[in-house]
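So, subunit A:
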Amino acid sequence: MIEVKNLHSGYGRIPILHGINFTMKPGEVVGILGHNGMGKTTLLRTLVGQIKTTQGRIEFDGRDVTFASPSERARAGIGYVPQGRDIFPLLSVMENLKMGEIMRGGESAIPEMLGHFPVLKDLLERPGRGLSGGQQQILALARCLAGRPKLILLDEPTEGIQPSIVDLIAEKLGELKASLGLGIILVEQDIRFIRQLADRVLIIQKGAFVAEISPDQLYDREVVDAHLGI
Partner candidate 1 sequence: QEDTIKIASLLDLSGGLDAAGKPMQDAITFAVEEINQAGGLLGKQISLITYDTQTDMRLYPQYSQQAALKDKVSAVFGGITSASREVMRPVLRRLNTLYFYNTQYEGGVCDRNIFCTGITPAQKQSKHVPYAMNKWGKKIYTLAADYNYGQITAAWTRKYCTENGGQIVGEDFFPLDVTNFGSTIQKIQEAKPDFLYLVLVGGAHQSFYRQWAAAGMNKQIPMASTTMTIGGEQMVLSPEETNGILLCFNYFEALETPANKAFLERFHKRFGADYPYVTELAMATYQSVYLWAEGVKRAGTAERMPVIEALESGISLDLPSGKFSIDPQTHHCVMDINIGQIQDRKINILESFSQQQPLDTSGVCDLKKNPDDNSMYVIKV
Partner candidate 2 sequence: MTSPDCILETRGLEKRFGGVVAIASVDFTLKQRELRCLIGPNGAGKSTFFKMLTAQLKPTTGRILFDGVDITRAQPHHVSRLGIGIKNQVPDVFNNLTVAENISVAARSRHGKARAGAKGKDVMERLGLTALTGRLVGELAHGQRQWVELAMVVALEPKLILLDEPAAGMTADETNKTAELILEVNKSAAIVVVEHDMQFIKQIAQTVTVFHQGRVLIEDTMEKVQGNELVREVYLGKSEDD
């Protein structure tokens, strides 16, 4: 579904990613683990096109999207839940959700989303900025899913979310993956969450993948220390 070859990118003249390579099948969930500042967010932003690729190639659904604009990629089916959520602060929750599916024809997915995340039901008329941190996080996820993407990129989706809802999100994402073949690239620090969802885990260090491990190895102190400890 997505194939990334020798990807380089960075901010201005500062290079951050140095040759990222990976491929993903539909319905696969890939976890990405790494220390602060190792380039996880940068990788996701490069994949959605917010940061320009300086070298390498990104193929999505058999199509070269290396130089496609963010909106083209979104319409091709890449969804993104950024770190920091990026809720539209002055739009109501309802309007935020509508924005999620604005570029997609067909039937609205909002009722379904409200079914998945009932907390949002009471907040529909509230402006985005009147939500608490965790509420915003849920909204960001629901908004992304409303667009029915084929692949979603999640940047620390559980940050600031209460434990019971973390479980809920894991459960919902698991269902969607199974039923729709949704692909997920999951940047996450919560190891339990990754383990619940990911099929495999890539470790990133200084802008490149250094290892691939299976989710079960995550509780193996030795493996984790070998790749993540400093």
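A few comments on the model shown:
By our rule, contacts are C-beta pairs under 8 Å (C-beta built on N, C-alpha and C of every residue); 3 or more make two chains touch, one makes a residue touch a chain; residues count from 1.
Here is how the candidates were picked: all candidates are chains of the complex that A comes from, given by their letters.
Keep in mind it's a predicted model, so treat the numbers as computed, not measured.
Checked against 1 or 2, the single candidate touching subunit A in this complex is 2. Residue ranges of subunit A in contact with candidate 2, taken from their complex: 11, 14, 33-38, 41, 83-84, 119, 126, 130-135, 137-138, 156, 159-168, 189-192, 224, 228-230.
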